[in-house]
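Every protein chain except one is present and positioned as in the full complex.
In order of appearance the chains are A, B and C, and numbering begins at 1 in each one.
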Amino acid sequence: MTRCAVIGATGYAGAELCRLLLGHPELGELILSSASSGGEAMSSIYPNLVGAFSAGGSSAILVDKAEAIARADVVFAGLPAGHAEDIAAACAAKGALFIDLSGDFRFGADEATYSKWYGKSYARPELHAEAVYGLPELNRAAIAALGARKSGARTIGNPGCYPTASVLGLFPAMRGKLAEPGCVIVDAKSGVSGAGKEPTKSSHFVECADSIAPYKIEGHRHLPEIEAVLSTMAGTGVSAVFTPHLAPMGRGIVATIYFRLAKAMSAAELREAYASFYAVEPFVRVLGEGLVATNRNVRLSNYCDISVHLAHDGKTAVVVSAIDNMVKGAAGQAVQNMNVALGFDEKAGISMLPPAF
Amino acid sequence: MTRCAVIGATGYAGAELCRLLLGHPELGELILSSASSGGEAMSSIYPNLVGAFSAGGSSAILVDKAEAIARADVVFAGLPAGHAEDIAAACAAKGALFIDLSGDFRFGADEATYSKWYGKSYARPELHAEAVYGLPELNRAAIAALGARKSGARTIGNPGCYPTASVLGLFPAMRGKLAEPGCVIVDAKSGVSGAGKEPTKSSHFVECADSIAPYKIEGHRHLPEIEAVLSTMAGTGVSAVFTPHLAPMGRGIVATIYFRLAKAMSAAELREAYASFYAVEPFVRVLGEGLVATNRNVRLSNYCDISVHLAHDGKTAVVVSAIDNMVKGAAGQAVQNMNVALGFDEKAGISMLPPAF
Amino acid sequence: MTRCAVIGATGYAGAELCRLLLGHPELGELILSSASSGGEAMSSIYPNLVGAFSAGGSSAILVDKAEAIARADVVFAGLPAGHAEDIAAACAAKGALFIDLSGDFRFGADEATYSKWYGKSYARPELHAEAVYGLPELNRAAIAALGARKSGARTIGNPGCYPTASVLGLFPAMRGKLAEPGCVIVDAKSGVSGAGKEPTKSSHFVECADSIAPYKIEGHRHLPEIEAVLSTMAGTGVSAVFTPHLAPMGRGIVATIYFRLAKAMSAAELREAYASFYAVEPFVRVLGEGLVATNRNVRLSNYCDISVHLAHDGKTAVVVSAIDNMVKGAAGQAVQNMNVALGFDEKAGISMLPPAF
Partner (left out) sequence: MTRCAVIGATGYAGAELCRLLLGHPELGELILSSASSGGEAMSSIYPNLVGAFSAGGSSAILVDKAEAIARADVVFAGLPAGHAEDIAAACAAKGALFIDLSGDFRFGADEATYSKWYGKSYARPELHAEAVYGLPELNRAAIAALGARKSGARTIGNPGCYPTASVLGLFPAMRGKLAEPGCVIVDAKSGVSGAGKEPTKSSHFVECADSIAPYKIEGHRHLPEIEAVLSTMAGTGVSAVFTPHLAPMGRGIVATIYFRLAKAMSAAELREAYASFYAVEPFVRVLGEGLVATNRNVRLSNYCDISVHLAHDGKTAVVVSAIDNMVKGAAGQAVQNMNVALGFDEKAGISMLPPAF
C-alpha cells in the first residue's frame, strides 16, 4: 500500500486530490500538509470531509511540508509556481515520486520560456531536464519509465487545465497533419474554480454570476505550454491564439478549437480520425455525430470528451474539448500519472462516472 | 451477484440509480427500462454515460417493463405515482425485491391519506399492508426482516426527498420528547432537479435562476408523509407546517426546522442529544458547534448533515438538515435500502465522499 | 434642482444610489465620495457607468467626504456602521438632509440595543433622538415633517434590507392584531449582494453557487431592528425568530413569515386585510390569489411584493414578502425617503418596472 502526501492540501486542487486519494484502492496512508493551516483538521476547513478520516490510518490533521515528504512514497504538490524545485529535490533525495501540479515542471529544459511567463529562474536545471510532462495520452511510456527508475529524481509536471483540454483536442489533428499549423485558435471557457480558492473581485459571486468575459487576451501562462506541446506533436513550431474566458460555472473547461483543414475532409472522416486515434484511451471519449462535448457530461470524472465538427464553410474544423478542470485538468490527472508511474490500474481511484446533472 | 432492474430509467431518479448501481460491487447485471424510450440506448439520452456500459454484462439498451422484471432479482421503479402496485405484484409473484421511489407505497394501510393527496385508491391493499417505509435510520430492522422473507411480497416504499430531510432533522427531538409537538415548522429549500426531468415553466432556466420562491404553501404531497412519520415517532398526532421552496440550484435540499423546546436546554445539550442519537449511523453527520449544514457539503453523497442551534430567544430550536435530494433523497437511499434488505455492506456503492465544490 | 452627494459611493449600495440618482428628474449635481478610491473615476471602478457622466454637471471623479458634504443639499452615506454620527453632525451644521444607509441611526434613543449589537456607543445622543426611521410606509408623515424642518438636524436612518422585507410583511397583521405576537418566525433568503462588495469566502462563487445555507442563526444585527419596529407596531414587546439564509442569487430577499392567527380567518380574509392596508401605497403590491411573491418579480424595482397564505393546518399564516435588497432594501428606499422628505413625487427616479427576467 502506498503512502501519499498532498502539499498545499487546502487549496482547491489539493482538496480534490485528498478526496480522490481517500477512495483510491492502493492508498495506504494519506498525509496532508498546509503552510497556512498547520495543526488544523482538514475537515474543519472542508466540512464535506467530516468523517472521511475516521477510519484507517489517515489523519485529517495538517502537518508541515517536511514531515509530509518524510512520511510519503508519493508526494503531490498543489502550490503556486515557484515552490516545487525544493520539494522535487527533497523527494529525489529520499526516492519518492513527485507529481507537481504547478507550472514549475512543465517546460523541461526550456528555462527561457518558463522565466518569461513565470518570472522565475531555474535553481536546479538538472531536475527539469529529467522531468516528464504528465499527459498520459502523450507520454505514457515516458511516465511509466520514469516511475520505474531505481535512482535519480522522479518528477512529473502535471499539465495545466487549459493545456489538457486544448492539447487533447488538437493531438490527432497535429499528429495526422490534418491541420494547417498557422491558424489554430482556442477559445476556452472555464469555471470559476480554475481561479483558485482565494476570494477575489473576479471570483465574487455578484461579479461573475450571470456574466461571461474573456481575460488575459494578450497572453495567459497556459499559452506557451500549449504551444510547446503542439510544436512537439507537429514536429514544427506551432503558434496558437488562446483566449480564456471566465464562465459562471463551478467546474469545467470547454475549449472550442478552430483550425483550417490541411486537405478537404468530411466531418465524418475527421471524426473517425479522432475516434481511431483515441480508441484505446480509457479517459478520452470521442463523441458520435449529433453530440456536442460539454463540461456537464464530464463533471467530477476524469474523462475528456471531444466532439468533432466542420463549420458551415466546409474548410474550418471546430473541435470541442471538455474536461472537469479539477479532475482531468488537475487532481484526477495527477492520480492517473501516479497510476501509470507505479504500474497500478490506470483507472484506479478515478473511474467514477460523471453524474447526469 | 445481483441482477438489478430500473424501471423509469430515463427520469432523473432513474438515471441517478443507474449511475450508482453501475459502481455497486454486488451488481451482476443492470437492466434498464423506459416506456418512452424503449429500444434506445441509455447513453444517447444521457451522454454522461457514454462508455459506461461497454464492459461487462450490462447493456445500455432500454427494454420494456415486463422484460426488466423478468430478468431481475431487485427491481427499482422511478415512475410517477399510480404505477407501482402492478410492479409490486409482478415482483411478488416471482420473488423479487421491489423498491419503489414514488409515493405509492409510503402510506402503508392508510389508504385514506394516500387517496386524499394522490387522488388514487388502492387496488391491492394487502401489498400496502406488508410494505415497509424505507428510511433505514428509522426502520432498519424491518427492512432487513422484509428482505429476508422467503415468501410473500417484499416491497419497500422509498421515502420522499423532503420527508427524508425533515424527518431525520426531527427524529431525535421527537423520540426524546424534546420538542413541543404542536409547533413544528419546516421551511425547506430544494434544487430544481426535485421537479424532475420534464421541462416546465418553473424549471426553465430564465424563470428560476436568480430567484427563490415558496410553492404549494397550502399543501404539498410530502406534508402528510412527514406528519405520518413524525406521529409514529412521537407516539401522538403531530401537525407540521411545511413550506417547500424552489431554489436556483441543481441538487440538494436544506430544511430549516423550527420547534419549541419542551424544556429548557442549551444549544450544546441539544446538539449532544442529536449526536448521541445518530452516533452509529453511517450516513448521518451531526455537525459540531460553528458549522451549519448545507447541501453544498453533502452533494452527490448519501449523507444527511444536521446542525443544531438555538434561536436568539433561547426557546426555539433551529435544526438544519441537508441532503442531496437525488441521492439520500432518492436513488442513494434506494441503494441503501437494497443493501440493508439483502444483507450487503450498508455503504456498498454509496460510500462516495461529497466534493468540496 | 438638488445637489446630491453619495459617501461610500464605491460600495454596492453607493453604486446603486449613483445609478438611481443619475436618472432622477430633480438631480442638479451628483457628487461621489470614496475614502479608498479618492481621485479615481467612478466609471473605472464600475464600468457599467462608462459614459454616464459625460453629459451635464455631474462628475465621475471621487472626492473626499468633506468636499462632498460641502457641495451637497442631500447627503447619502453607505458606509459600515460607526461612521455616520460625524456626517450627521456636519450635515446638521450646514442644513443638509442626511440619509444614512448603515445601522447607526436606526435605533433612535435606544443606545443600549445599538451598543449590544454593533459594539459602539453614541457620541451625540441628541442626533439619534431626533432621527427618523426611514420606512415611508410606517413613518411617511414623520419623514416629511423632518424634511420640512427649518432648523436642527435632519437625519434619516434608512432601514436594513431584512427589516424592510420582514416588517412590511408583518405590518398589517401587527396593526390589525391578527397575529399572536409570541410566535413570529421569519425565514429569510438573501442574494449575495447583501454581503457587500468585499470578496470573502462566503461570497466566492465556488463556495456559494448551487448552495443554500442559513447563517448567524443565533443572532443577526437585523433581529433587534425587526423586533423594535414590530414592538412599536404592536404596542407591545414582540419577540421574533429570524433566520437569514444566503441563496445563490445576485439580488433580492424573500422572507417567508410564519405567525399564528389570533383568530380564525380564511386566506381570502387575511389577504383582503393586507390589500386594504396597503391600497394606497405606491410601492407595495399585495398579490392576488394564486400568485406567490418572489424576488424575481421585483428585481431592480422599488416594489415590495407580498403574498398571503394559510398553511394546511388552517391556523398558521404564511406571508411571503419579496424585495430587491439593493433597491427597496437600500438605495431605492433612500431615494424614496429623499422624495418624501423634500416633497418630490414619491416615485421620482424609482418608478422603473421590474424586468420579467
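Throughout what follows, contacts are C-beta pairs under 8 Å (C-beta built on N, C-alpha and C of every residue); 3 or more make two chains touch, one makes a residue touch a chain.
This is a predicted model, so every value here is computed, not measured.
K.L.:
Since one chain is left out of the picture, which of the remaining chains does it touch in the full complex?
P.N.:
A, B, C
K.L.:
Among A:165, A:247, A:304 or A:330, which one is in touch with the chain left out?
P.N.:
A:247
K.L.:
Of the residues C:85, C:210 or C:346, which one touches the chain left out of the display?
P.N.:
The single option touching the absent chain is C:210.
K.L.:
For the chain left out of this view, which of A:138, A:229 or A:310 touches it?
P.N.:
Per the contact definition at the top, the residue touching the missing chain is A:310.
K.L.:
State which residues belonging to chain B touch the missing partner chain.
P.N.:
12, 191-193, 197, 199-201, 203-206, 208-210, 248, 250
K.L.:
For chain C, enumerate the residues touching the unshown chain of the complex.
P.N.:
The missing chain touches chain C at positions 12, 15-16, 19, 22-23, 46-52, 193, 209-210, 250-251, 285, 287, 291, 296-301, 305, 351-357.
K.L.:
With the missing chain put back, which residues of chain A would touch it? List them for me.
P.N.:
Where chain A meets the chain not shown: residues 183, 185, 187, 189, 191, 206-207, 210-215, 217-219, 223, 239-243, 245, 247-252, 254, 256, 258, 267, 292-296, 299, 309-313, 316, 318, 320, 322, 357.
The criterion applied here is as follows: only the chains that are shown with their structure count from here on.
K.L.:
Mind listing the chains that sit against chain B and also against chain C?
P.N.:
Touching chain B and chain C alike, sorted by label: A.
K.L.:
Where the centres are mean C-alpha positions, what is the separation of chain A from chain C, in Å?
P.N.:
46
K.L.:
Approximately how many whole Å separate the CA-defined centres of chain A and chain B?
P.N.:
So the centroids are 36 Å from each other.
K.L.:
Residues of chain A that contact two or more other chains, please.
P.N.:
12, 193, 209-210, 250 - these are the residues of chain A that touch more than one other chain.
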